[in-house]
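Excluded from the complex is one protein chain; the other protein chains are retained at their positions.
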Amino acid sequence: MAKRAGIIGGAGYTGGEAIRLLLNHPDVELAFVHSRSNAGNPLHAVHADLLGDTDLLFTSEIDNSVDVIFLCLGHGEAKKFLETTDIADSVHIIDLSQDFRLGESVKGREFVYGLPEANRDAIKKAHNVANPGCFATAIQLGLLPLAKAGLLNEVHTTGVTGSTGAGQSLSATSHFTWRANNISTYKVLTHQHLKEIRRTLQGLQPAYSGALNFVPVRGDFPRGIWITSYLNCDLSLEEAYELYTSFYEGHPFTHVSKKQIDLKQVVNTNKVLIQLEKVEGKLVIHSIEDNLVKGASGQAVQNMNLVLGLEETAGLKLKSIVF
Amino acid sequence: MAKRAGIIGGAGYTGGEAIRLLLNHPDVELAFVHSRSNAGNPLHAVHADLLGDTDLLFTSEIDNSVDVIFLCLGHGEAKKFLETTDIADSVHIIDLSQDFRLGESVKGREFVYGLPEANRDAIKKAHNVANPGCFATAIQLGLLPLAKAGLLNEVHTTGVTGSTGAGQSLSATSHFTWRANNISTYKVLTHQHLKEIRRTLQGLQPAYSGALNFVPVRGDFPRGIWITSYLNCDLSLEEAYELYTSFYEGHPFTHVSKKQIDLKQVVNTNKVLIQLEKVEGKLVIHSIEDNLVKGASGQAVQNMNLVLGLEETAGLKLKSIVF
Amino acid sequence: MAKRAGIIGGAGYTGGEAIRLLLNHPDVELAFVHSRSNAGNPLHAVHADLLGDTDLLFTSEIDNSVDVIFLCLGHGEAKKFLETTDIADSVHIIDLSQDFRLGESVKGREFVYGLPEANRDAIKKAHNVANPGCFATAIQLGLLPLAKAGLLNEVHTTGVTGSTGAGQSLSATSHFTWRANNISTYKVLTHQHLKEIRRTLQGLQPAYSGALNFVPVRGDFPRGIWITSYLNCDLSLEEAYELYTSFYEGHPFTHVSKKQIDLKQVVNTNKVLIQLEKVEGKLVIHSIEDNLVKGASGQAVQNMNLVLGLEETAGLKLKSIVF
Partner (left out) sequence: MAKRAGIIGGAGYTGGEAIRLLLNHPDVELAFVHSRSNAGNPLHAVHADLLGDTDLLFTSEIDNSVDVIFLCLGHGEAKKFLETTDIADSVHIIDLSQDFRLGESVKGREFVYGLPEANRDAIKKAHNVANPGCFATAIQLGLLPLAKAGLLNEVHTTGVTGSTGAGQSLSATSHFTWRANNISTYKVLTHQHLKEIRRTLQGLQPAYSGALNFVPVRGDFPRGIWITSYLNCDLSLEEAYELYTSFYEGHPFTHVSKKQIDLKQVVNTNKVLIQLEKVEGKLVIHSIEDNLVKGASGQAVQNMNLVLGLEETAGLKLKSIVF
């Protein structure tokens, strides 16, 4: 019998992606999409691409008989929502905000950090999952094998993100005329995702205390995150490839490429591709994802699959946009 | 038991899209992908986004035991291929070139024009299908209901196409530096798709002899086709909506929108959206598609589904890119 | 002695372009830039590209000793401004809004329509100028020679505009995530510029009463307007070229190209390029401009040059962006 899922905060970008994925999920039925401001309107009134795909309406009611609820709310809003709303204990929560990524709990609910490549067994047993940040996912997947091997030291990381990472609010830096053909940076060396990254890495390499230097760049494209990290490393390129390939063996969405990668290989998919280079004493790791899929709602569905005992890849074999 | 499909010319854009769709098709197995120049290489050596999805290799052999073969060859090449290659009579052919769209045949093979919204019953019974052109699909879907009602007269059409419409060959007009932020036109009033469009329309409205004026515009984006057509029409807006809605009832991919549409509603899907406006005595019809999906390989799969007696939408419920 | 100019509404896009042009004008000094909301701030606080070019501040004062004032205000705001503000009679007004394009006047001030290719002699003698609309400029320049020859009949026009045409306000259709790679239309067959276009054309061909069918398209690039118009015409292509070339002889910014044109030939310049095609009985006219330069502030400076007796091209020999 199909599992049933609900979405809270279904009018935003991650909510919309969760809807798109669940509508086509073979084993899960989208039971409701909650949005106070849009209650009564069809989903396609907000997500215009859904016209012809579903006639479901947004609702202001919460159905506590579902198996799982996705929280697609702003940072700080998820915790507030759980504090003030009655959700049946039996319902699994997958939270896409940053509210529970560092071990926080609410009303006795505890959350497992939902990076399957680091934590799959724990996620399978978890009742609730804190879905990782978009940058955090791509950066961590580039570094996990090194951390497990105890090889991390000071890391230098550049990340270029698409505009969807900033959500749908209107702002000077989201104006088309400004952003088209433009590049800028923000939160240089201070991005909030550094905390959850360090937490995972130290879980694997407890002695790791090197700096994580991260330069986030606003790209002039809508979707995707490109990460390049480098650090001092004695491994040869072949050894490094061996380390990464064996680490990700059995993980269906993370693949190591021996050829040069480019961002559009993964856009609109749940995949992460990793490519390595060795230049003198430094190992360079490139890792790429779609920030809204593997970096948000796709990974949330992957976590749901694990939590509910479904096939990990169910509903996530997505056609790449490529071009 | 799953049907089996092969692809000829799998290294190009439409071949790549056919591969992507068939790899995820629930009822069809991708048996082989033929490419002389790439034989022996993995598909992902050419279509880098397929890394992690399949280890299939290109082949120079043709397996005549498949149920269906897609010809993803250049215009003129499809006919030549069928003339010089032994394909078992039992194998269905879906040809994506323009070689058989006007009633041409080869070695006794006849082709039904594969626009399901016009021809579904004939396609179901067809052995071979000539898949429509990308512009032709979107323009026809904007005009079919009027033709059936005998209301066509001189039509004025603008179409804006993404760069994938021009294929993967390198040329001055495909250079990023030239095309980014640029607009230009080509084949103004003389585009080759006008013939197949007129043929279909006259099938529905035999007396139709008005001019089809079509201005094709090169857009500065990779995927999608936007069509705006207008003509003199006495119908009220409500009557026109009624005409279109009832015409497309039962067609799973073509939908009429009462709200303003925009191209990204359909990118990376097999859908066509249509929107109508009435300004004084003129009816304006907007119709949009992804040129590589509904405009090429997606429609080819839709035609395969019909030919093989599968569900029309099988393998074609695609996640939109939206952003 | 240098002429002196002021700008009202200097914080918007057209105000910014007027500033950029006047800062480098060899014969005119930028005396003041008025903006109520930004008074006291440096120009580069709003127009960040001006950092290093000028330390001028926005002011809330109006200096009535200048030779000319540019009104870079919203539609409706220009008239209101002139009704409620004391501007010395001696000051020339160049208004970039649509408030005075159809013959309107205010407090005895009359305005000449500022399309130099149609009206140069009148502009030279004018005290005030109503600067044409961006679409209106490119469409008219594509049709003027035909109108003068009495050859206009029903015209079919497509126009693709960059996002700067919609100004700097934040809106759903100006959001980068929405607009990137997207196409849509607006005000189909009803665009407000049709009035000023018809007025000019009827001035040249009084009997002209054919329809002007105009489909405005939102492009996914910031700058530029592409226009394609076509109509029935008995001229041969050679005759048409001769008509256009001789019409624009002596006009320094409008040129006829015998090769295919593309939009980026004129971006960031004050030029208009025109290309002709003949297909059976129809003449096709392509015309392109930068909507903020020849379509707005550049043409305003051109009009200022004419009004003040300066060289028509002064300050307007601009380096193209090309790429």
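Letters A, B and C name the chains as they come in the text, with residue numbers starting at 1 for each one.
Going forward, contacts are C-beta pairs under 8 Å (C-beta built on N, C-alpha and C of every residue); 3 or more make two chains touch, one makes a residue touch a chain.
Just so we're clear, the structure is a prediction, and the values are computed from it rather than from any experiment.
Residue in contact with the omitted chain (choice from B:177, B:209 or B:260): B:177. Although one chain is hidden here, its contacts on subunit A can still be listed: residues 156, 158, 160, 162, 177-178, 180-186, 188-190, 213, 215, 217, 219-224, 226, 228, 230, 260-264, 267, 277, 279-280, 282, 284, 286, 288, 323. Summarising the interface, subunit B meets the missing chain with residues 13, 163-164, 168, 170-172, 174-181, 220-222.
Mapped onto subunit C, contacts with the missing chain fall at residues 13, 16, 20-21, 24, 45, 47-53, 162-164, 180-181, 222-223, 253, 255, 257, 259, 261-262, 264-269, 271, 273, 292, 317-323.
Methods note: only the chains that are shown with their structure count from here on.
Comparing the residue numbers each copy contributes, subunit B and subunit C share more than half of them at their mutual interface. A separation of 46 Å divides the Cα centre of subunit A from that of subunit C. Inter-chain spacing, taken between the CA centroids of subunit A and subunit B, is 34 Å. Multi-chain contact residues of subunit A (touching two or more other chains): 13, 163-164, 180-181, 222.
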